[in-house]
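There's a structure below that I have some questions on.
All protein chains of the complex are present and in place, except for one that has been dropped.
Entry: subunit A
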Amino acid sequence: MSGRVLVGVKRVIDYAVKIRVKPDHSGVVTEGVKHSMNPFCEIAVEEAVKMKEKKLIKEVVAVSCGPQQVQETIRTALAMGADRGIHVEVSAKEYESLGPLQVSKILAALAKKEEAQLIILGKQAIDGDCNQTGQMTAALLDWPQGTFASEVTLEAGHVKVVREIDGGLETIKINTPAVLTADLRLNTPRYATLPNIMKAKKKKIANVKPADLGVELASKLQVLRVDEPPQREAGVKVESVDDLVGKLKEAGRI
């Protein structure tokens, strides 16, 4: 096998920032707001780097799709130990309508081009919360998928994945090449060390256009409106269970 792992990293609004909806309700405010790597993508990078340190794989390639700024995110991945980066250039305008389907097509094309043995992604991005890219990428490639991974064991020709599911933990064995998506408890991402930040400067980031990969970015989805969640209102106290049932019937809830 090629020993090459592709890791997708997404630049998102930092998890600690308070999100504000734009006055025209077309989206959220991103100008001048702190951005960082999606936390689940950090976990994905960490898993790939650990595999390389254990000499189970040879090369970690960090990929991100978007405008110029995503290079910061790729460089953070390089500082965590990825070997090289690929920046898939998408204009700011196109980026607004870039969704899981388009990204999956890009990742699938790259995986074939790079002869990747594994694709590791975060289970979802904290902005879109779609939880689709990993699954769609696997389907497009007709590769097996191990999603919501909380433990990954790479062996010759296959990978054992412990998945976090509603009922508890499920262990599956899938053949490589495969797509994995990282869940919270898979690992604790390392802090970029100062020497690695210096080394990251010398690592290469290649620029690629979606057209070069034969991918059409046009989306069939359109965001109609973005609103803040409704303000939590005061509740009503009732005296008895009958009162409660009565009030619920009134509100049309039962």
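Quick note on the criterion: a contact is a pair of C-beta atoms (placed from the backbone, for glycine too) under 8 Å apart; a residue touches a chain by one contact, two chains touch by 3 or more; residues count from 1.
Convention: contacts and distances are computed from a predicted model.
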Worksheet item: Which choice in "Short-chain specific acyl-CoA dehydrogenase, mitochondrial", "glutaminase", "Aspartate--tRNA ligase, cytoplasmic" or "NADH-ubiquinone oxidoreductase chain 4L" gives the name that UniProt lists for the one chain left out?
Response: "Short-chain specific acyl-CoA dehydrogenase, mitochondrial"
Response to the item:
Only one of A:K10, A:R75, A:K105 or A:K203 touches the unshown chain, namely A:R75
Worksheet item: Out of A:K55, A:K93 or A:K201, which touches the unshown chain?
Response: A:K201
Worksheet, complete the sentence: Touch assignment to the omitted chain, from A:I126, A:L140, A:I172 or A:A192, lands on A:A192
Worksheet entry | On subunit A, residues whose C-beta touches the chain left out of the figure | 72, 75-76, 79, 191-195, 197-198, 200-201
